[in-house]
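Shown here: the complex without one of its protein chains, the others still in place.
Per-chain residue numbering starts at 1, and chain names A and B are given in the order in which the chains are listed.
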Amino acid sequence: MNRTGMRGRVEGLGWGILGVLAIVLLWEGYKFLGPADGVTIGAVEGQTGSGFMILPRTHDRAMPHVWDMLARLVAPTSGGDTPPLIATVAIAALTTLGIAAVGWVLGVAVGGALALVMQRWQLLEWGLLPWIVVSQTVPLIAFAPVINAIGNQIDRGGTSWPQWLSVAVIASYLAFFPVAIGALRGLEAPDRIHVDLMRTYAVGYWSTLRHLRLPAAVPHLLPALRLAAANAVLGVVVAEVSIGMRGGIGRMLIQLAGQASSDPAAPWGPIFGSVALGLIAAGSVALIGVGLHRYRRGEATA
Amino acid sequence: MSLRGTTIGARPLPGWVRIAAPIGVGILGLAAWILYVDVAAAAPRMLPSPVAIVQEFVLHADIITEAMVVTATNALIGLVVGSIVAIALAALAAAIRPFDGMLAPIVAALAVIPIVAITPVLNTMFGASSQFGRQAVAGLAAFIPVFVNVLRGLRQSRPVHRDLFRASAATPGQTFRLLTLPTALPYLMTGLRIASSLAVIAALVAEYFGGPADGIGTAIATYAKSGRAALAWAFVLGGIIIGLVFFLVTSLLERLATRRMPV
Partner (left out) sequence: MSPETTAPDSLAVQARGIGKVFPTASADVTALTDVDLEVAAGEFVSLIGPSGCGKSTLLRLIADLDVATTGELQIFGKPAQQARVDQDYGIAFQQAGLLPWRTVAGNIALPLELHGTVKSSRDARVRELADLVGLSDFIDRYPDQLSGGMQQRVAIARALAARPRLLLMDEPFGALDEMTREYLQSELTRIAAETGAAVVFVTHSIPEAVFLSDRVVVMSPRPGRITEIVPIGLGSTRGEGLRESPAYFERVTAVREALHGAKVERANER
C-alpha cells in the first residue's frame, strides 16, 4: 500500500484526514447516542462506585465536544490577560522537543557506537546484546531520580549541569535501543558475496565499513532513527513528570488534567500538543532520509 | 553469516560462549555496581547496593507482589484487548482498501506520539479509582505492533501458493482458513512478543500519570520521593520480573509458531 513519491504522500495525507474525521465522528456520535452515565459492567445496585466502567459518561464535563476543545485552545490559558492556551502549549511543546532532540542525539551516538562494536567483535555481540534487549524491560522511571540526583551532584560540584540535561540523558536511555538494534542489523545485512568481494580487494575494516556496511545499513537505520525520535519524546515527557521538571509539556498534562472538573476542555490542549510533538519529531528525522534515495533502492517498507 | 574482522581460517567461537558471554558481562556489571556503591561509597543515595535491594525485596515480598499483580493485570488486559482489536482491524484493513487507507496514517501517527499523554484525561473521564486509563494505554501500546505485524502477515501468502488454491477451486473461506491464516500466524506471534514488553512498560508508566494509588509505578514514585531508595528499587525489580515473564512467554510462543516456516 506504500507508494513512494509525492502522489503517494498526498494520497496518504488525504486518507489520514479522513481517518481523523472518522474518529471525530465516533466521538461525537457516542456523545450523542451513548447513555448519560456511561456503560458499567458488574455494577451492584445501590452501591455507587462499584463495577467497572468501560465506556465513559457522555456529559459535557467528562467528554467535551470537539469544537469546545478547539475553542478552548484559542481562549486565554488561565483567564484574563494570559496568552491563549495554544501559545502556552506550543512553548511547552517546543521546550520538550528541544530536550528530546538532545536526548535523541545522545541515544543515536551510544546506540551507533554499540552497534559498530558489536558488529566488529562477535564476542561483544553475544555478551552485550541480551543485556541491551533486557534493558528496555527496566522502567525508565526507575532511573529518573537516580540520574537527576547524579546530575545535581555534578552541578553542585562545580560543572554546570542544568536539570533539563538530566532529562535528556534519561530520554536517551529509551532512544538508544532501536538504534543499537537497527544499526546492528543493517551493518550485518550485506550478502556474503559482497563481503567476499571486499576481501578480494584487500581493503581493511574501515574501508569495508565506509563502502559496504554503512550504505547497506541505511534502509535499516532510517526506521530505527524515527523510532528513536518517538522514544526520545516519550522519555522526556515521562522524565519530566517523574522529576517534576517545570516548563515542559509533561507537567502541563498533569496540571490541566487535575483541573479538569472546572475546565474540562483544557487538558486536551497539551494532548494535541503531544500529538503534534511526536509527529514533528518523527517527521524531522524522516527528512534525514531525503537525499539518501540511492541507498534505499530495494528497501522493503517497514 | 557475514565474515567478521579480517582473519579467515580462524575458528568461529564455540557454542557455549554464546551463553557464557552475557553471563560474564552481567557478573562484571554487578561487580562494578557493588564496588561503586559499597566499596567506593561514591554513589548518590538514590542508587543503593544490589544486596540492599534484594534484602528489601525479600522483606516486603508481600506488598511488592500485591503491586505486581495490579500492574501485571493491567498489562495483561491491555495486551489481550489490544491484540484482539488489532487482529480484527487488520483483517478489515487487509480486506477493504479504503479502511486500510484511513487506518494506515493513524497507526503510523500513533506509533510516534507519547500515548501516555492521554492517561490523565482518561482518569478524569473514568474516575480516579478506575484502572481503565492504565489498561487503555497498555492496550494502545499493544495494539500498534500487533496490528502492523498481523497486517503484514495477512499479505504474505506467496503467489505460487495462491495459484495452487485457485487451481484446486478452493472457496475463499477455505483459502483463508488453510492458507492465509497459517501464513499469518507467525507474524501474529512476533507482534505479540513485541507488544508484551510494550504493554508492561505502558501500564507501569501510566501509573505515573495519576489514577488509583496501587501498582508498581506509584509505589516506586512514593518510595523514591520519601527517600527509601532500596525499597523503591525493590519494586523496580518486581516490574522487571513482570516484563521478563511476559517477554519469555510470548517469545516461547513465537518460537513454537515459527518453527515450520521457511526462512
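Assume a contact is a pair of C-beta atoms (placed from the backbone, for glycine too) under 8 Å apart; a residue touches a chain by one contact, two chains touch by 3 or more.
Computed from a predicted structure; not experimentally measured.
Visitor: Looking beyond the chains shown, say which of A:Arg7, A:Arg156 or A:Arg297 touches the absent one.
Guide: A:Arg297
Visitor: By the contact definition given up top, give the residues of chain A that touch the hidden chain.
Guide: 191, 193-194, 196-197, 199-203, 207, 211-212, 215, 218, 294-295, 297-298
In this section, only the chains that are shown with their structure count from here on.
Visitor: Indicate the whole-number Å distance between the mean C-alpha point of chain A and the mean C-alpha point of chain B.
Guide: Chain A and chain B have C-alpha centres separated by 16 Å.
Visitor: Which residues of chain A touch chain B in their complex?
Guide: Its residues touching chain B are 1, 11-13, 15-16, 18-20, 22-23, 38, 49, 52-54, 56-57, 62-63, 119-123, 126-131, 134, 136-142, 145-146, 148-150, 153, 188, 190, 192, 195-196, 199, 204-205, 226-227, 229-230, 233-234, 237-238, 241-242, 249, 253-254, 256-258, 260-261, 264, 267-268, 270-271, 274-275, 277-279, 281-282.
Visitor: Please name which positions on chain B make contact with chain A in the complex.
Guide: 1-6, 8, 12-13, 17-18, 21-22, 24-26, 29, 44-47, 98, 100-106, 109, 111-114, 116-118, 120-121, 123-127, 129-130, 132, 197, 200-201, 204-205, 208-210, 216-217, 220-221, 224, 232-233, 236, 239-240, 243-244, 247
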